[in-house]
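Of the protein chains in this complex, all but one are displayed in their positions.
After this line comes chain A, so read on.
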Amino acid sequence: MDFRWDLIVEYAPLFLKGTLLTIGLSIAGILIGTVLGLFIGLGKMMRKKLWALPFKWYINFFRGTPFMVQILLIHFAVVPAFLDTTNAILAAILALSLNSAAYVSEIFRAGIQSINRGQMEAARSLGMTHGQAMKYVILPQAFKRMIPPLGNEFIVLIKDSSLAALIAAPELMYWGRAMQGQYMRAWEPYLTATVIYLVLTLSLSSLLSLLERRLATE
């Protein structure tokens, strides 16, 4: 198979630009998604069923519908409703954050509920409030257990950010597709993008395993 390296060299600055945006979108998505996910997870665990209901449906919606549809809806309907124009980067960040929040919230819930009831009871009997017990006893332990599933979610998020190409956010996959459209060659752009995505996800997973080792108590 002939492989046109010269085309990749020609597109390298654009791939770099795209990669930077992909990293930016992913970081924004991870940060906002995690904070939002924590609140939604806590919301879903509320004892009053009625109060938990909106959180439950938030998760149902964002987890149960295709991300591609979500990103199109947000770009062409939600963002224009507020800004009166489209903004691909804003729409991509919103879609990634809202979507990952749904998954992250379930990871949080799983983490928190995996801690033995006795921990909460012991903390409360020491005189801590429910909030204090959560903050100082349950969450630090739960967080450690959440790292591997969170890592999964973040890696999925990085790859999902490629769907922002659909709304012409000039990220990595957008430039891959642009190159394909210009030269009618599939492998040069897509394999290049693949390698870059792999580098990004590998870096993230090594960061996470570093964090895991830092937090190891045994």
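What we mean here is this: a contact is a pair of C-beta atoms (placed from the backbone, for glycine too) under 8 Å apart; a residue touches a chain by one contact, two chains touch by 3 or more; residues count from 1.
In this section, contacts and distances are computed from a predicted model.
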Out of "Basic amino acid ABC transporter substrate-binding protein", "ATP synthase gamma chain", "tRNA (5-methylaminomethyl-2-thiouridylate)-methyltransferase" or "NAD(P)/FAD-dependent oxidoreductase", which one is the UniProt protein name for the chain not included here? "Basic amino acid ABC transporter substrate-binding protein"
Please identify which residue in A:Ile8, A:Met134, A:Ile147 or A:Leu166 touches the non-displayed chain. A:Leu166
Which of A:Leu14, A:Ile27, A:Ile147 or A:Leu211 touches the missing chain? It is A:Leu14
Chain A residues touching the omitted chain (full complex): 14, 72, 76, 80, 84-88, 165-168, 174-175, 177-178, 180-182, 184-186
